[in-house]
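Everything below concerns the one structure shown next.
Missing here is one protein chain; the remaining ones are kept as they sit in the complex.
Going in written order, the chains are labelled A, B and C, and every chain counts its residues from 1.
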Amino acid sequence: MNVTILYFARIKEVVNYSSEQVSLPDGVETIIALKSWLSGRGEVWKKLFDGSSVVRAAINHELVDELATLDEGDEVAFFPPVTGG
Amino acid sequence: MNVTILYFARIKEVVNYSSEQVSLPDGVETIIALKSWLSGRGEVWKKLFDGSSVVRAAINHELVDELATLDEGDEVAFFPPVTGG
Amino acid sequence: MAHADAWHICVQAEPFEVGQELNALQQATPQAGAIVNFIGLVRDQFSPSEASNAGADNPDTGKGSLEAMQIEHYPGMTEKALNAIAQQAAARWPLLGLRLIHRIGRLEAQAPIVLVATSSLHRQAAFEACAFIMDYLKTDAPFWKKEIGPQGEHWVEARATDEQAKQQWKHAQ
Partner (left out) sequence: MAHADAWHICVQAEPFEVGQELNALQQATPQAGAIVNFIGLVRDQFSPSEASNAGADNPDTGKGSLEAMQIEHYPGMTEKALNAIAQQAAARWPLLGLRLIHRIGRLEAQAPIVLVATSSLHRQAAFEACAFIMDYLKTDAPFWKKEIGPQGEHWVEARATDEQAKQQWKHAQ
């Protein structure tokens, strides 16, 4: 399954990506599974998703929780709690 | 005791006064006594103070209740509930 | 409270320019993070009459288009009442500044009547203080409105909901 992932704010700076297209292996079908899979990339990624700081997720512009499922072509975004206004 | 009485809004139109200076007889020393004394002037005054509509009072620019006492030289005002803003 | 002109309370016949007033408040309170502003306008319809009063002066009260509003006040008491309300708000919330302008005299439909603008570090204080000042102004400041339309005029009735709005602040906190 192919998805686009966007990163914003502090997370974008930490991972040094603003966006990427990835092919997910079978079984990576939820936000939490995606976080787990990305954590395998190395120390920076592991620390990002280890729960020590809040990382919010959106699928196709809608805020979702950890158990939300991914579909082919989805736009996933990871970002810190928002601070606008 | 001499006091100045001011009338505002609907009450001013009803009594046809905007202000007057009056010499109060002995015993007229509170707002309620003043209302009662003014009611003796005739039908219009009686109806004004008969309780069928709310008449607020101020003494020297402070809202007061019926039992507030009057002093020589006070500025008393009678007016309907306020409707600013 | 750094600037003397951060606090401005005024009763005037002249129109005010909202943008100008808000810029003045912002410039007088450079630490502000939040400014909340209320503008009360002359509606273009007569306000509903109380049942007890409907049609007493004028069969057309309660409906029809409004041409203008005449606002009377009690000079001397008005200024004291507005200052007292502002002081209560300042005692309750950490305000940096305030602008409170109420117009008097004849105002055409859609004209602004009143402006209340509060400046604070954070939004909650600015919102609450602005609403508080309006609620108290509605019940404590000696202004009276008369609506004027093509078929007559009538005094606006005080609304029980305004008294209730004020009472809620006494129960809060």
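Brief remarks follow.
Here is the rule we go by: contacts are C-beta pairs under 8 Å (C-beta built on N, C-alpha and C of every residue); 3 or more make two chains touch, one makes a residue touch a chain.
None of these values were measured; they are calculated from a predicted model.
The chain not displayed here makes contact, within the full complex, with A, C. The hidden chain makes contact, of the residues C:12, C:45 or C:83, with C:45. Within the complete assembly, residues 17-20, 22-23, 26, 30-41, 43-45, 110, 121, 123-124, 126-127, 130-131, 134, 165 of chain C touch the chain that is not shown. Touching residues on chain A toward the chain that is not drawn are 6, 8-10, 54, 58, 61-63, 77, 79-85.
By our rule, only the chains that are shown with their structure count from here on.
Taking the mean of each chain's C-alpha atoms as its centre, the chain lying closest to the overall protein C-alpha centroid is C.
The chain with its Cα centroid farthest from the Cα centroid of chain C is A.
Centre-to-centre separation between chain A and chain C, using Cα means, comes to 49 Å. With centres taken as mean Cα positions, chain B sits 73 Å from chain A.
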